[in-house]
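Rather than the whole complex, this shows some of its chains in their spots.
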């Protein structure tokens, strides 16, 4: 047992943080959010340059071969700075399908470009009415000629508008919520019949609706085994869930630090408000939530690499429950203790509130994971 | 003890209900029920309809337009308005400035301002908070210097709700900075917002809505006739007003309506082969809020009943209604957002062609917006301080 970050991990953390401190301060972020694309290609290039896009991928494709704890280092930093670039969508979701289930040809074709920052990806899966049920797929893929024709509609696709390549789930067999019969397809953003409309998320991340109307792809677009997509999806979504848990730890840390700072500097009735015992005790509870969130995220990052699917589901749900609760507790308290200022666009704390709120909902809210945890053994 | 409506009260309820059904414009109701922004004209338009009917200021003295309703009738009226989706009667004129004028105003001030407040001729707003003051109201810095028969006002107010609609603003200002006790040397002024030297600047909140403002005063000349009560006695006025300010913040009838809405949304949301409303996890959260609200309604009525018997302005009791009422409002908006599941995420369409669900998106906006409820009108922490001191004697 060992709880220290390795030298490499510390270096990675410092590199990212040094960059974000200057290149991604609050004003810089506001400009990026307001830009037409909603993310910055310069920042993306810088992330590639620093090797941040390479962390989880194998060295055979130019990757760093990192563990999920390495990814925790990255996600925490991104969470603290509220980075809105499509890192999770590309590295944590889209790229994972290729790395885990792609053919060598797919990997060779995609991963190097992804790592170099040339290719962005997204995972088009959620459908209207599915809520958090990963098996709910009504989008159809019909065999046609040497490939497939895809028809359907995908919603709330994280950074679907920025992606060059989409991983799309579609049903090649079975009923709307059957576990079997889901197949994963690689679809270029510019495929004929594919339309993407974008929305800005509450947290300034972009999300998209993706409509597929007679989109044709070749056999080589299939990722993994036909009809066997669900276990792959579950694995990748669990992985992404753990990543947003780690991201939340960073955002919670910011909320903690900013609130503590506010309590020390903001004066009312002639004294810093941090001298009021009722607020002190609530600040302590924020600290405890933060430490507990860090612990559970750490545990999940370590355990998800263990390869045991049952244990993975249990720990991922445990982490998401605690992170959702902590995100809710800390974000609400941070705004409350900031008073009116915490409600405004002008302070980073309100943006942190928004991101934490969305992370709590993302990939299953606490209720969803409570049910999954209860069913896990 | 009898919690049932009397036949007369039932008849009154039916009268109100019928009148609202016939009088509330469809488009206004839709805006209210779907959490869309109300324009100044929307708000004043509804105000004027009520004024014409004679129902805009039930608790005023009859000679100024009050209805002489019982506590129960007033409660029924508010409940019917909220349930039907009427716009709120903006409180700053009718519920805040007017009680102050009725209590402290000169006959001339009453004659000049009350009928216009009643008729909705002016949109009133409140100039209380200042940057850095927050809940510590008495630390206000905006100065008013007497110059002949005027005061010259310089300073800044913040969190002025609907300040961008404002025709008039009532302000606490410091007329004497030499007093040792900070509560002394404060005065209560009525200021025409068309006066030269006033600038209103929006504060955008995290739901990206514009409802609060900063108001800057730069050598604004205010006739001394607009001073309410004596110079330096503004704190007395402010304290009197505080109870009234908090009076409406429980918003129980609104929460009842919204709770029905949550249930409707949850019943429509499929999860695990059933609906979200059947899911014990979600359902129990609704139930606990519903039960708390049932209790709070009775608590509210009990307090109103006590006020009526004691014939005194609202005191620390309303702090309790404010605390629990706002906690309930927040819990409801949070559950509403949760019904949206993954669809809580998209907030504003980027592409004009997007099939964008503005109603669902508004749920997250409401959740964010309502975080203000435990902060404004005296944060819930301040309310707890008030109860600890005034009710518990700690």
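The chains carry the letters A and B, assigned in the order they are written, with residues numbered from 1 in each.
The working rule: a contact is a pair of C-beta atoms (placed from the backbone, for glycine too) under 8 Å apart; a residue touches a chain by one contact, two chains touch by 3 or more.
What you are looking at is a predicted structure, and each value in this text was computed from that prediction instead of being measured.
Asks: Quick one: state the whole-complex stoichiometry, one entry per label shown.
Replies: A x2, B x2
Rule of thumb we're sticking to: only the chains that are shown with their structure count from here on.
Asks: In whole angstrom, what separates the CA-based centres of chain A and chain B?
Replies: Distance between chain centres: 39 Å.
Asks: What residues of chain A sit close enough to touch chain B in their complex?
Replies: Listed in rising order, the residues are 38, 126, 129-133, 155-156, 161, 197-203, 205-207, 209, 266-269, 276, 278-279, 332, 335-336, 339-340, 342-346, 350-351, 353-354, 357-358, 361-362, 365, 367, 370-371.
Asks: Using the touch rule from the top, collect the residues of chain B that touch chain A in their complex.
Replies: Touching chain A: residues 129, 132-136, 139, 158-159, 203-206, 208, 212, 269-272, 279, 281-282, 337-338, 341-351, 353-356, 361, 364-365, 367-368, 371-372, 374-376, 379-381, 384 of chain B.
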